[in-house]
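Below: the structure, in structure tokens.
One protein chain omitted, others in place.
The letters A, B, C and D name the chains in turn, as written, and every chain counts its residues from 1.
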Amino acid sequence: MDYFVSLAVFAGIWVVLALSLNILMGFAGQVSLGQAAFFAIGAYTSALCALKFDQPFFVGFFAAILVTGFVGAFLGLPSLRVRHDFLVLATMGVNFVVVAIFKYVDFFGGALGLIDIPTPRFFGVNNDIPYLILVWLYVGAAILISWYISKTWTGLALNAVRINEEAAAAVGISVPRFKIYAFIVSAALAGGAGSLYAHYLKSLFPDNFNFIESIVILSMVVVGGVGTLRGPIIGAIILRALPELLREVHDYRFTLYGGLIVLMMLFQPMGLLGDDSTLMRGLRRLFVRKEKVDYEHAA
Amino acid sequence: MKKFAMLAWLVALAVLVVSCAPAPTPVPPTKAPEPTKAPEPTKAPEATKPPSAGPIKIGFFSPLTGPTAADGQSAFNSAKLAVKLINDAGGINGAPLQLINYDDAGKPDQAASVARKLIESDKVVAAISGAYSGPTRAAAPVFQQAGMVMLSAYAIHPEITKVGDKIFRIGTLADVQGKVGAELVAKNLKAKKVAILTIDNDYGVSLTAGFKAHALKVGLEIIFEQKYSFGEKDFRPIIEKIKAANPDVVYATGYYAEASTLVSQAKDAGLKAQIVGQEGYDSPQFIKLAGANSEGVIITTDLNRDSKEAMTQKFLTEYKKAYNEDADMVGASAFDAVQVLAYAMKTGGTTTDGIIKALKGLKDFKDCATGPFLRYTADRELVRPVSSQIVKGGAFHLYQEFTDPAVTTP
Amino acid sequence: MLQVENLDVHYGHIQALRDVSFAVNDNEGVAVLGANGAGKSTLIKTLIGWNTPSRGRILFDGKDITRLPIWDRAALGLAVVPESGRVFRDLTVTQNLELGAYTEKHRATIQQRAREMFDLFPVLNERKHQIAKTLSGGEQQMLAIARALMTRPKLLLIDEVSMGLMPILVKRVFEVIGQLRASGVTILLVEQNAYEALQVVERGYVLENGKIVLNDTASELTQNPRVKAAYLGG
Amino acid sequence: MSTRLEARNITKRFGGLEALRGVSVTAQDEILGLIGPNGAGKTTLFNIICGFLRPTSGAVIFEDRAIHTKRTHEITQSGIARTFQIVKPFSDLTVLDNVLAGLGCHIYATPRVFAEQYSTRTTIEPAREILAFTDLTKWADTLAGNLPIGLQRKLEIARALATQPRLLLLDEPAAGLTSGEADELAVLVRKLRAQGKTIIVIEHNMAFAMNLCQRIVVLAQGEIIAQGTPAQVQTDERVINAYLGH
Partner (left out) sequence: MSIAQNLSNAMVLASTYILIAIGLTMVYGVLKVLHVAHAGVYASGAFVGLGAFNFVRPFCTPTLEDARLASNLAFWISLPIAMIVSGVMGALIYLLIYRYTWGKSPTISLVASVGLFTLIQDLLQKPFLLGPRQQPYPAGGAGMPRIETPWFMITPTQVLILFVTLILLAIVYVILNRTRIGLGWQAASLDPEMAAAVGVNVTHVIVLNFFLGSMLAGAAGVLVGVYDNMVFSTMGDVPSYKAFVVVVLGGLGSVPGTIVASIVLAVTETFMVAFAGSLMPRDAIAFLVLILLLMFRPRGLLGRA
């Protein structure tokens, strides 16, 4: 039971991470390879609140969200200067620098990391089930936030920025401001996930947040389907569960993992559940009767 | 193209399904207890069996993939060897040991999940960490909370044993190693000026802290100190600086991969200072990779290959026989973890309390590769003599044994 | 020489060409005229191979090249002067010319032809070793034409050669095209500048909203009020 | 007629290339045509007015305020909207959402942007009115990228209108349209004029421009070579030379 609880806790955390990157990438069109940096900042903030300032869990949790949101605004600045592949590299660099700071500054525990981070207990229950519920409540919140953003003017503006920055500016959208908004929300969500991660794992080391993790997060979003809500959720669960499921063939689990990702990208580039993926088209054919639009005679 | 795509999808799906399907019986990746593990025709009777009749399951986790896979492999191989030797000699009071190993990929969150899997699905009675500090530290609270003993084979993070009364360590605490290093540099090498190189992880930082604390007491002067990263391949700029500082000794923390690079580049650059390392260097890989450049390097370690102890020699020869390569320090520690745990279960039974009691009562234990183990402290750290070795003629040989309790007690 | 049958081209759901059929005969100059967005560039791009038609056939010298890779079309003798020249900006003038004769394997032949081009376009000769992007717009256009001629093409496709050029240069470029016509090069010209274009070709088609709406000799077209209306603002 | 927009002595250099040389244009409440051969600098002038480019020297005054140092979104919010020569609809969004994106113009800078849903009865109603006005109602739920070019041009105008501009910049609105579509467009633009909007049109299609505009400015090689009524411009020697290539 605890084993599945722990898998579910981590799965929930990764779902949020994927959703957070999706806001940046799927909504605002900013590809980032530095999402693990925000994850790290959230985890460290929350852990430090508990360890150095003796604050209860929820204080650390909200502090993590606030601090990461703030740092996100700052670290989003490169996106205003550089684009596309340059941005990918710049965000990757941010990841390296953030990990380096945690590793080399003693206040953050340095290489010895932070340990003895308390796992909060709720309602006097002495197991991790309430924590699991909390994690998935947060997942629910992340889904709700993503969904709500996509419904508000902010979502519309982010979409506009993603599709065409010039056209977005021409309808009165401040492109830099909305890019930064996306960075803030994305970072804050990832920060909250970091807090949940820290308090569940009880110990943090800088190497937990190497840029490899950022790549994993990116893969989750792309494999699931960028820009949709269901995509990152399913992508995170699959990519998270895959190594666990492949344990039985443990000698080849990463060979298979890598191979499956390659195959996915070759045959389902829109992601498993992207809008134009085989699966979604099939589902739609099953459940929705789509009226055919006659483009021919549109004009 | 379309058909091809569909076909490839089917293949991928099939692979996934096959790989996901639960194996009929969870075959642990160890072959050691196979003879005693008779084919089970049905699963039902198992529940009614008295617990002593089945094999005693020990949980084990180590990195078998990722950048630290070599150490994980060593640890796992040695643990398998120990289990085989124990089972050949009749197991634990007649019951065979069964080792259940999972790959943690060097990641703490995987270790935390794996720990729970070991406890729940595999119902192990105790566990051994064959992993680095991060994963070990993440798994320790899980075992502590489940009321299960966990032995850390070679992870040196000082805080691991502080998790609780069920967590014990085999390897020498980094702090102690550091102190022994300083003692060696001051007393045996009669050096005055030291340059310190620290690998920027918990291992290096703890070692350096121990070294520096003791260096003050024995009157060493630290004239240079610098950090470097795990996996560093270019020490040349640092060596240039060390040359300029002209120390008598370079105390360089790290693992054999970095260390072999360091000593080779130091030799190339004409650095004259004596290089002193620690158990991270202690692998035949170090000598293999550094070749002649490793000659004369002195390290502090737990494994004394020149030891007259029967079990040390048995481990070294059996390991070579089983895996066709020379054993290393990481392996010896994992081997000893199994040995100590087996001893504890023999004397105290397979309950957690029994194991803890037996471990606490451990005295002058010699049935191990890196022994003798004198006793456990109240903080569940091992007290034992620390050896130092020098590379001579392409092999590690005893340089000096440190038994002074003032230095070797954690 | 070139025969296009029932060509349809789509960009996603947008149809850019509708059932376009026309022909260019040996040693003939043909112009395709039309306003911005009428589908002229799409037509050229489809002939070059940058676009794939959703329906129809393209026959070149009797051979069906509809699905032929772009580079193989060049080898058959189809050369192009694309919109705004598209010279290789970071390469020298000479390198650009060599690339024009990429399908030609003999170095001596290539050099011989490059010399011919320098004779034809003395301004390029002066700038032989200059990087193409340092050339003026007109010079780049000349270079693009010279590059296309390096293969001694059977058919030369020219796309909006006057675009973005000063009127004086437009004149000069059309003079060159006229010379080429006179020397017997078969040319398909796609042009907005109807007046100049019709001076150098024998026949013309008018494309409107992806369809061919007119087909006549150059002199008739010049007189045609519909063309005049479209271009001279009636 | 009051002066809506004044571009004063605008010069724009790109590296060594001078795209505009001291161009001054004023637009009153009228439909002003901006014509000239390709490369004359028309679109550059638009880009400067709407803030994509900064003039090397000169000033742009909109309703007595200098706007040439402002950014595009601020300029749009202050009442200037534009369409693009190469259409830039939000292709993955529906036609309705495209118009809504324009309607949000005065919300984007306020906190309401976070709290309010964009697709509610109060917003859809005006959006549908604009769609009806531009005759796009039928396509409201179609993805903009799937529309034929003519409708995409209309959509651009609809989206621009949604920002409630007082000055509308149309960059080659008739390009790629059939003559029937162009006529419809002209009707639409006149309707807009009748609503009191000032309109500047860049046009290649001379017939269309001559027919539609009250006044025409002719640019060539980054300079104004003529301006006046269509009739005046049409007979100007320099215009015929530069533009028609005679």
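Keep this in mind: a residue touches a chain if its C-beta (ideal position, glycine included) is under 8 Å from a C-beta of that chain, and two chains touch if they have at least 3 such contacts.
Because the structure is predicted, anything quoted here is derived from the model rather than measured.
Within the full complex, the chain left out of the display contacts the shown chains A, B, C. Annotation: of A:59, A:129, A:145 or A:215, A:215 touches the absent chain (contact as defined above). Within the set A:52, A:81 or A:281, the residue that contacts the chain not displayed is A:81.
The omitted chain makes contact with just one of the residues B:285, B:339 or B:389: B:285. Note that of A:28, A:49, A:204 or A:223, the residue touching the chain absent from this view is A:223.
What chain A contributes to its contact with the hidden chain is residues 25, 31, 78, 81-86, 88-90, 92-94, 96-97, 99-101, 103-104, 211, 215, 218-219, 222-223, 226, 251-252, 254-255, 257-262, 264-266, 269.
Taking the whole complex into account, chain C touches the unshown chain at residues 48-50, 69-75, 79-80, 82, 86, 88-91, 95, 98-100, 102-103, 105, 147, 151.
Interface residues of chain B facing the missing partner chain: 64-67, 69-70, 72-73, 200, 225-229, 231-234, 236-238, 240-241, 243-244, 257, 260-261, 264, 268-270, 285, 288-291.
In the analysis below, only the chains that are shown with their structure count from here on.
Averaging the CA coordinates per chain and comparing them to the mean over all protein CA atoms picks out A as nearest. Chain B and chain D have Cα centroids lying 72 Å from one another. Within chain A, the positions touching two or more other chains are listed as 295. Within chain D, residues 146-148, 178 each touch two or more of the remaining chains. Chain A makes touch with chain B in their complex at residues 1-3, 5-7, 10, 103-104, 110-113, 115-116, 197, 200-203, 205, 207-208, 243-250, 253-254, 256, 260, 263, 266-267, 278. Interface of chain B with chain A (complex): residues 5, 8-9, 12, 15-16, 19-23, 29, 64-65, 102-103, 105, 107-110, 112-113, 116-117, 119-121, 133-134, 137-138, 141-142, 146, 157-159, 162-163, 200-202, 204-206, 227. Touching chain A in their complex are the following residues of chain D: 50-52, 71-74, 76-77, 81-82, 84, 88-93, 97, 100-102, 104-109, 112-119, 139, 142, 146-148, 150-151, 159-160, 162-163, 178, 181.
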